[in-house]
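Got a structure for you, written out below as structure tokens; questions coming shortly.
Left out: one protein chain. Kept in place: all the others.
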Amino acid sequence: MFDEHSPIYRQIADAIRADVLSGALREDEQIMSTNQYAAHYRINPATAAKAFQDLVDEGVLYKRRGLGMFVHPRAREKLRDQHRARFFSDVVDPMVTEARAIGVSLDDVIARVAELRDGGEHR
Amino acid sequence: MITDPIARAAARRFIGGCTLWALVGVAALFLFSLAVTTAVATFAGPIEVSGWGEVSLPLKWGFLAFGAVMAVVTLPQHVAHGRTRREFAVHQAVCVVAMALVTGIAAASAFALESLVYRVMDWPQEVSRTGLYTEADQYALVALEHWLVLPTWIGVGVFVSLGFYRHIALGAALIPVGAVLVHVVEAAVKSVDFSAPYLAEPLAALGVGSGPGVMVASCLVGFLLAMVVTWAVVRDIPLRSRTH
């Protein structure tokens, strides 16, 4: 259910973020309660609550007293901005490092990216 | 009397349950004595004594064993479910008295019931014993003697078994204590002049005479001592676990 490489609450937060980014969770949509999360993932509700708190702090979720947690209207936008900001350091840089390590020339990489871009434009 | 509903339930389970089992035990022993009597009459020869009178000693040993089992089963169950040892100690004292009371009546009734059978079969309902009652139809005395000796017999069973539950050495050490107490009450009711013979002299020295009062007092003291020993064993008894 969870990998051992990062804390459970972070994995839950990541899963919710991913759902918001993909649009599976829409703006102002209510998300499951900590207790439902806890029962579903067989974790302590405090752990789920910690994930929610992190997301509230980030502005991805907001709390309606007595009702539960909802997706913030600007959550998707905010997450996209964040991911865009981190895209080069998180995705491109490691790719370049990997390419160098295994001897794939960067020109080939660039060519491939161009190919994908053109293919994508044709579609 | 008891206001807390849980304490009442605990008392009802414990005292009611044991009293009921005591009656069942007496009834079973009575049927057994009748069966043996019938078997003897059929295969061996004429009946000369009351079968029920013959099982009076096994009856007391039975109750000692009953007290032993009931204590060692009930105490851990009740303590494990959040009851106190003190409550157990009080309940078991009442339980012992209640069992003795109903058994006294049941034992007298058994003689009455037996007399019907013996009359039909034309057997003599003799009891050959020393003690409070010397005839099978002295029903009041039959009941009284059970009321006097049984509380101590059962109480001894209780504290010896709990002694063993606590520690094998304690249990072993308590056996002679129990033997003395049983001996005192038995001697008290058996002595012809209604007093324990070896108590008579020290008592006389204290200016206390012998007689029914001393007999009853000896039996009361026997029972009270049994309860005191029980409390001493139980007051901080640990519930055993696998390793300790």
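Here the chain labels run A and B in written order, and each chain numbers its own residues starting at 1.
As a working rule, a contact is a pair of C-beta atoms (placed from the backbone, for glycine too) under 8 Å apart; a residue touches a chain by one contact, two chains touch by 3 or more.
As a working rule, contacts and distances are computed from a predicted model.
Not shown: a single chain whose UniProt protein name, out of "ABC transporter ATP-binding protein", "Branched-chain amino acid transport system permease protein", "Membrane protein" or "Xanthine dehydrogenase family protein subunit M", is "ABC transporter ATP-binding protein". When the full complex is examined, the chain removed from view is found to touch A, B.
What subunit B contributes to its contact with the hidden chain is residues 6, 9-10, 13, 73, 76-87, 235-236, 238-244. In the full complex, the hidden chain is touched by subunit A at residues 2, 4-9, 35, 38-39, 41-47, 50.
The working rule: only the chains that are shown with their structure count from here on.
Per-chain Cα centroids separate subunit A from subunit B by 77 Å.
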